[in-house]
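Removed: one protein chain of the complex. Kept in place: all other protein chains.
Lettered A and B in written order, each chain numbered from 1.
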Amino acid sequence: MIRRLRDSSLIPVSVVVAFIILIWYAGAVYLNSPVLIDRYERQKTEWNFEKLRQDAWAMERPILPAPHQILKDMNKSILQRKVTSKRSLVYHGWVTISSTLVGFGIGALLGIVLAVGIVYIPTLNRSVMPWIIASQTIPILAIAPMIIVGLGSIGLTGLFPKSIISAYLCFFPVTIGMVKGLRSPDPIHMDLMKTYCASYSHTFFKLRWPSSTPFLFASLKVSIAISLVGAIVGELPAGAQAGLGARLLTGSYYGQTIQIWSALICASILAAILVFLMIAIEKIVLKKMGGRLV
Amino acid sequence: MFSFRYTFLTFIFIIQLFFYNDWMNGNWIIILISLIPIFTSMKMVFKKNFKKNIKNSLFLSISVIFGIYILLYGVHNIGSEKAGLGLWMYLFALCVMIWEMLSSWSEIDTSLNSKLNFIINLVVPILFGISLLFLWQVLTVGLKIPHILLPSPLKIGIAFSNSIPMLWEDFQQTFLKAVLSGYFMGCFSGFIIAIMVDRIPFLQKGLLPLGNLISALPIIGIAPIMVMWFGFDWQSKAAVVVIMTFFPMLVNTITGLSVTGQIEKDLLHSYAANYWQNLILLRIPVSLPFVFNALKINSTLALIGAIVAEFFGTPIVGMGFRISAEIGRLNVDIVWATILVAAVSGSMFYALITICERSLTSWHPSIREN
Partner (left out) sequence: MEANAVEAKNLDLVFQTRDSPIHALSEVNLEIRRGDFISFIGPSGCGKTTLLRVIADLEKPTGGSIVVNGVSPEQARLQRAYGYVFQSPALFPWRTVEGNLKLPLEIMGIDAAERTRRAKESLKMVNLEGFEKKFPWQLSGGMQQRVSIARALTFDPELLLMDEPFGALDEIVRDQLNEHFLRLWEKNRKTVVFVTHSIPEAAYLSTRIVVMSPRPGRIIECIDSDLPPDRTLDIRETPKFLDLSHRIREGLRAGHSYD
């Protein structure tokens, strides 16, 4: 058990994280001190390093908030506010995550369908696939404001436009991953199916689909993270009211640095949870399929 | 046997003849030209063995071109009302014909001729793209789709050519200043730190999972903080790009440095090679495919990062600024023109890196297979 602990990455990761937190505290002092020193001189107060350090970690609008300040604000916004209030991070988080999940579902489904089409219909393969690959190089996220405003002009606001953005973003990685996956079976296995005179659907469900599982999950993990980013960016334009992206925006407009950081940390936690969820689902599915597919 | 698809096609074409008045305006030349695709499809009904070769594909393509011309003419001359049933039926039939044309091109047998394969692989997506543009134009004009929702490609093209000086300045601000500087700094520091960490397995074990995790986070949210630290100008956007590109590079380089085979390591051990010779002669070349993977991912991330970071605040120039500002003014075609610039620069950047990759890692099996 001790050896497993030693071999795993738990200790190195914790050490690195602890180190980062230490640097963070030091950085807070370093970055906040110019403003503080300026304030001291204007108010003609005595100061020493100890006072500087304590004040640096307790400013209202710091250049770099200390970790415990962020945690306090998060605690306030998550646990001590009513979940439905406009100031609750839970509310904003829910707004963001709901459009993320809807968009992810739509995009992943469409991606899989298109991938099946590309693999089985040569016309689609030659005409559409190059564009899908090329789309990886295009900063699609830049279109987000336009979709929001455009759909808003015909009366569609709220969850739907944002999930369109998320869907659009995760559609491409899923398509590419699934095409690779559906084409990944060993030629020997394909020959075997031929000797059984297997139909197209047999070959698909019994061979291509199972062997594409690792590729599917690899792209799903990437896609769900991208969907979240899409939802957040979708909340930026048009003075959005709700969601973590909106929180980031209002924080930056009003100079509320701690609010920005807590929204950012909250979004990061959400992203981590979603990805870990995906990894957990993957483990369960792989276990059902025997554990190792390659 | 009659080809079912073409029979169906001809049927549609003939029915739409009854709706001529809707959109032909009695112009006899136009009416004659519009019959060309109809004759083609009638001919195809009786063709038994339609060989998928270049001659036949060209034959189909030419009649499609005539059809496209007709529809574009028709859709631009229908006045202020939405297009009528006749036009839509013709469009529907033409779309089926376009699909047939694409099929014909795609299924040309190129397994024996790699040059032909290369040409067809270019021709088909280009034809597809052109068809898509055509469809876009017809639908936006014919359905009178509101300008704000989706402008027609023609309008976008006009807006583009009218605003080139402004777009060029935006490009300089965002791409040349923020993206390129952030990209090089981020990738370079990621690479160097991975090499520094290479001698310390403990740090590697700690950094690799963390790097993977951070790559999945919405790092773009750090943009407002960077604006606060580095000001409104391009430096804050470059800072966002640095952070976004650092972690994928770090993770990929560390992974790449770890995949060296044991036999190759033993070989250099038997030559009594020192650590640096080992690194430069063996482990860095082996890691190049991974490094280039990160470089390609980062090229897209850098552009996205710079543009979205500008949504959070920027002086009155820059691609992201242009998008959010013109959206506010509902000048949608300039927004699309900016997106066009972003798309082209993104794909050019990516293509450049791919060319470098092919020349430096041509030995790797994955590149050789292509």
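Convention: contacts are C-beta pairs under 8 Å (C-beta built on N, C-alpha and C of every residue); 3 or more make two chains touch, one makes a residue touch a chain.
From a predicted model like this one, the values you see are computed outputs, not experimental measurements.
Every visible chain touched by the undisplayed chain in the complete complex is listed here: B. For the chain left out of this panel, the touching residue among B:K82, B:R199 or B:H269 is B:H269.
Not every partner is drawn; the one left out touches chain B at residues 261, 263-264, 266-273, 277, 281-282, 285, 288, 361, 363-365, 368.
Please note the rule applied: only the chains that are shown with their structure count from here on.
For this pair, chain A with chain B, the centres built from the Cα atoms lie 22 Å apart.
Put simply, chain B touches chain A in their complex at residues 99, 102-103, 105-107, 120-121, 124-125, 127-129, 146, 148-150, 202-210, 213, 216-218, 220-222, 224-225, 227-229, 299-300, 303-304, 307-308, 311-313, 319-320, 323-324, 327, 330, 332, 335-336, 338-339, 342-343, 346-347, 349-351. Residue ranges of chain A in contact with chain B, taken from their complex: 9, 12-17, 31, 63, 122-123, 125-131, 134, 136-146, 149-151, 153-154, 221-222, 225, 228-229, 232-233, 236-238, 244-245, 248-249, 251-252, 255, 257, 260-261, 263-264, 267-268, 271-272, 275.
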